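Note that one protein chain is taken out, while the other chains of the complex remain in position.
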Amino acid sequence: MTDREQILNTIAANKPRTIPSIVIPKFKRKTSENLIELFKQMVIYVGGRFIITNSKDIFQIIEEQYPKVETIYSCVTEISSKGVMPEKISKPHELNSVDLAVMEGTFGVAENGAIWVTEKQMCHRVLPFIAEHLVILLDRQSIVVDMHGAYDRINLSQVSYGTFISGPSKTADIEQVLVMGAQGARSHTVILTEN
Amino acid sequence: MGRVALFVPCYIDQVYPQVGVATLELLEKLGLDVIYPTNQTCCGQPLGNAGYECELDEVANWFVDQFAQFDAIISPSGSCVHFVKEHYSFIDQTSSVKYVRNNVYELCDYIVNVLKLRDLNAQFPHQVGIHYSCHSLRGLNSGMPSEVIGGDHSNIQDLLESVRDLSIIKPDRRDECCGFGGTFSIDESAVSVKMGQDRSADFEKQGAEYITSTDMSCLMHLDGILKRSKSRTQVIHVAEILNQTMAVR
Partner (left out) sequence: MNHSVAAEKFIQDTPRVNWHDKAVWYIREKRDRAVAFVPEWEELRDAAAAIKGETISKLDEYLVQFESRAKENGIIIHWAVDGEAHNKIVHQILDKHQVQLAVKSKSMLTEECGLNSYLEGQGIEVVDTDLGERVIQLAKEDPSHIVMPAIHRKKEEIGELFHAHLGTDPGNNDPNYLTEAARHHLRKKFLKADAAITGVNFAIAGTGGFVVVTNEGNADMGVNLTPLHIASMGIEKIIPKPEHLGVFLRLLARSATGQPITTYTSHFHKPREGSELHVVIVDNGRSRQLGQKDFRRSLHCIRCGACMNTCPVYRRSGGHSYGYSVPGPIGSILSPNMDPEKHASLPFASTLCGSCSTVCPVKIDVDKQLYKWRQIITDKGFAPTKKTMSIKLGNYSFSNPMIFRVIGGLARMGMKLLPKSLTNLLLIKWTKDRDLPKIPKRSFRDWFLKRERVK
């Protein structure tokens, strides 16, 4: 008997009587909630920076926020890269030299400041993690209230790889002291654009 | 209301009779017809918690026999009441067993939720810390545990808030366990003592003159530690506080 057969047989013999599935309740929400304000508070709470702008010159905003950055990898067609040529990258390891990555996010989640980013938006799966700094652009209309709203928007079976990113990489493993910039991005900037 | 029975836990009968006295006197002052069945022994909690539920039959059935004919069974011990309600599921569920399980009450619960009284005309001019017995709080839902967000009301607090001149002292950790846990206090004595020392220190540092609870077992453990450290803080069962009436009703 294979391990698979053994496991499935034991489960079949041991499982309890079928319990019916539930419908996740719709939780009450205040209709007057200012989602952008809530999202902003949470982005800052989780250690991110938050900018809301009507400007079309995002590159300038990034340069203002990060004057010392030498290499910028842009996954956004309207924003040019700097010091790195995306088309020349053959191995993800080469991205280790990227100081800053800028990409678009699909939507933000107000309750926790997280942004859903898919593989297509990040160009390389490792990019949001390997870059020293991460900038994510988000349409200000695309904020959902909570994770239930988030999964309403995602067609997960069509997602090869996608991640929620909430603030910069962090750890509190050394005596509970919160340190930003563990293995992933040291800083995380959200730019809410008009669109 | 009819006839109610007084269930005096074994260790209160043997070691802290004054708690049984205070409970009986208090219930009589509140106008109840209280019977104390003199052949009661123990609810069997030490057996169950030690893993010997299988030996529980005789003790539990004896208990049910003593109390089945009363309208309610009241006890100054949340943990014993919890044991009967929760763990008497093990024995044969006769109608008497089910009846007793449904009609056994911890004292404060009975006063607040059955008699619907809060102010018992008691007076106790002291700083008193409430130690929540875990079995009362989480086992019998006698109040809001701190893990659940939604205020801190409880039966015992409701009653003590109405006691004249009594100042309620709140510890930093609202409802951390005292560390008694029955046989735990012997089997894991190091942890038990450490928990008790931390718990009593939390009250002492806030200036509590007394620590009170619905459970004498918690208080016995804390008292052992307080006395060992020659503390001025004393323990007192809530029945003894509530029984300090200014005038008899």
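Per-chain numbering from 1; labels A and B assigned in written order.
Convention: a residue touches a chain if its C-beta (ideal position, glycine included) is under 8 Å from a C-beta of that chain, and two chains touch if they have at least 3 such contacts.
From a predicted model like this one, the values you see are computed outputs, not experimental measurements.
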- Where does the absent chain make contact, in terms of the chains shown? A, B
- In the complete assembly, which of B:32, B:47 or B:107 touches the absent chain? B:47
- Those residues of chain B that touch the unshown chain are 8, 10, 12-18, 20-21, 24, 36, 38-42, 44, 46-56, 58-59, 62, 87, 134-135, 137-139, 145-149, 173, 176-177, 179-198, 220-221, 223-225, 227-228
- Task: Would you write out the residues of chain A that touch the absent chain, in ascending order?
- Result: 2-4, 6-8, 10-22, 24-25, 27-28, 42, 45-46, 92-93, 96, 109, 111-114, 124-126, 128-130, 146-148, 150-152, 154, 156-157, 159-177, 179, 181-185
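Criterion: only the chains that are shown with their structure count from here on.
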- Between chain A and chain B, centroid-to-centroid distance (C-alpha), Å: 52
